[in-house]
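Shown here: the complex without one of its protein chains, the others still in place.
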Amino acid sequence: MSSASHTHGFRVALHDTDAAGVLFYAHLFRHAHDAYEAFMASIGWSLDAMIRGRELALPLVHAEADYRRPMRHGDHVQVAVTVADLARARFTIRYRFTAPGGELLASARTIHAAIHPDGGRPTPLPPGLAAALWASREPAG
Amino acid sequence: MSSASHTHGFRVALHDTDAAGVLFYAHLFRHAHDAYEAFMASIGWSLDAMIRGRELALPLVHAEADYRRPMRHGDHVQVAVTVADLARARFTIRYRFTAPGGELLASARTIHAAIHPDGGRPTPLPPGLAAALWASREPAG
Amino acid sequence: MSSASHTHGFRVALHDTDAAGVLFYAHLFRHAHDAYEAFMASIGWSLDAMIRGRELALPLVHAEADYRRPMRHGDHVQVAVTVADLARARFTIRYRFTAPGGELLASARTIHAAIHPDGGRPTPLPPGLAAALWASREPAG
Partner (left out) sequence: MSSASHTHGFRVALHDTDAAGVLFYAHLFRHAHDAYEAFMASIGWSLDAMIRGRELALPLVHAEADYRRPMRHGDHVQVAVTVADLARARFTIRYRFTAPGGELLASARTIHAAIHPDGGRPTPLPPGLAAALWASREPAG
């Protein structure tokens, strides 16, 4: 599966920026989540259906980002999404934010745990989801 | 009941502003809602308990704001909340945003309809809530 | 100019919703502003260039919205943007939010005043901008 199918674009909106003139750091995670939602829908596991179905939840247990270049109002940004790690009841998504010329602007990672929505107990990833995530993992170094 | 009990203060945060250097207009409604939540809790009708109880919902059917003076990063703002109108299954909240010296910075209104959360049918306001809102209505002009 | 060129689509993201399960009302204005930014860019008046140029600012002096149908996580929404009113130093943008089948979900209006960014004095709209807005005005009833 080509990585091109797991990219998500956005333009830095006025409300993404702050009085210092650049994207406010927390909003990077909002865009990361938009890319994650689009990725999950593309592999057949839409978050909205999952949340309504109440059989599986995938809450974040960790999030982090590194900021390399400021993003300014009007900038076009591409987000490439890959699966960086996959375990029995947990997976890691990696995000690379790049400018149109390919320059790396920021990177991020989110770790998601699989739980039962009602009790909060860990649960193995359903085989179909694990297989779809496996197909989108990063190429080995 | 003194109007002092229905005020809510905030400081304009960096993430409230945008690259034009002032509070982004949509964030005024976020602060209005914080003031509304605090007001509802102060009259004994916390929104969180209401949403969990699933017996009554009060969705917004209208929101509006007038912006008089720009609000800048670090500014202290007071929000005064009053009940501007009250009907059988609907009420209007008015918000006045002022600077420490009393200058009017912005005003807003939200109209809330009482419905059953599950079917969405209109329902009369519970008598206790109607009475509490009535006690907080604006003095007649 | 066809109205089709002034539409903007979005999918209701998880972060657009709240614990009541529907789009939080203030976020409608964020999406309205995204549609406004896209509209302004489409007529050659990108807000980012305008804000950096520091020759003209178009702050909102009024915003309002009517909410007809709840918008839920995952819903596809189209925003149609038109110019509802145009004066010497002020204009009104109207937004219609519709479902894929055409059902009206919400509508909104924003009024923008033309000012000098530094002093805040009102200033007439530049002729090129006034002409572009005029070309996008709503058909007379």
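Going by the order they are written in, the chains are A, B and C; count residues from 1 in each one.
Assume a contact is a pair of C-beta atoms (placed from the backbone, for glycine too) under 8 Å apart; a residue touches a chain by one contact, two chains touch by 3 or more.
Everything numeric in this text was worked out from a predicted model, so none of it was measured.
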*Would you mind spotting which of A:His27, A:Arg72, A:Arg90 or A:Arg137 touches the chain that isn't drawn?*
A:His27
*Contact with the hidden chain (one of B:Arg72, B:Arg88 or B:His116)*: B:Arg72
_By the contact criterion defined above, which parts of chain A meet the unshown chain? Give residue numbers in ascending order._
19-20, 22, 24-27, 29-30, 33, 48, 51, 57, 59-67, 70, 110, 117, 120
*Please give every residue of chain B in contact with the chain that is not shown.*
11, 13-15, 30, 33-34, 37, 46-49, 51-52, 72-74
*Touching residues on chain C - with respect to the absent chain*: 14-15, 17-22, 24, 26-27, 72-73
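We take it that only the chains that are shown with their structure count from here on.
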*By C-alpha centroids, what is the most central chain here?*
C
*Which of the chain pairs holds the record for C-beta pairs in contact?*
B-C
*Where chain A and chain C are represented by their mean Cα positions, the distance between them in whole Å*: 28
*Give the residues of chain C that touch two or more other chains, as numbers and ranges in rising order.*
30, 33, 48, 51
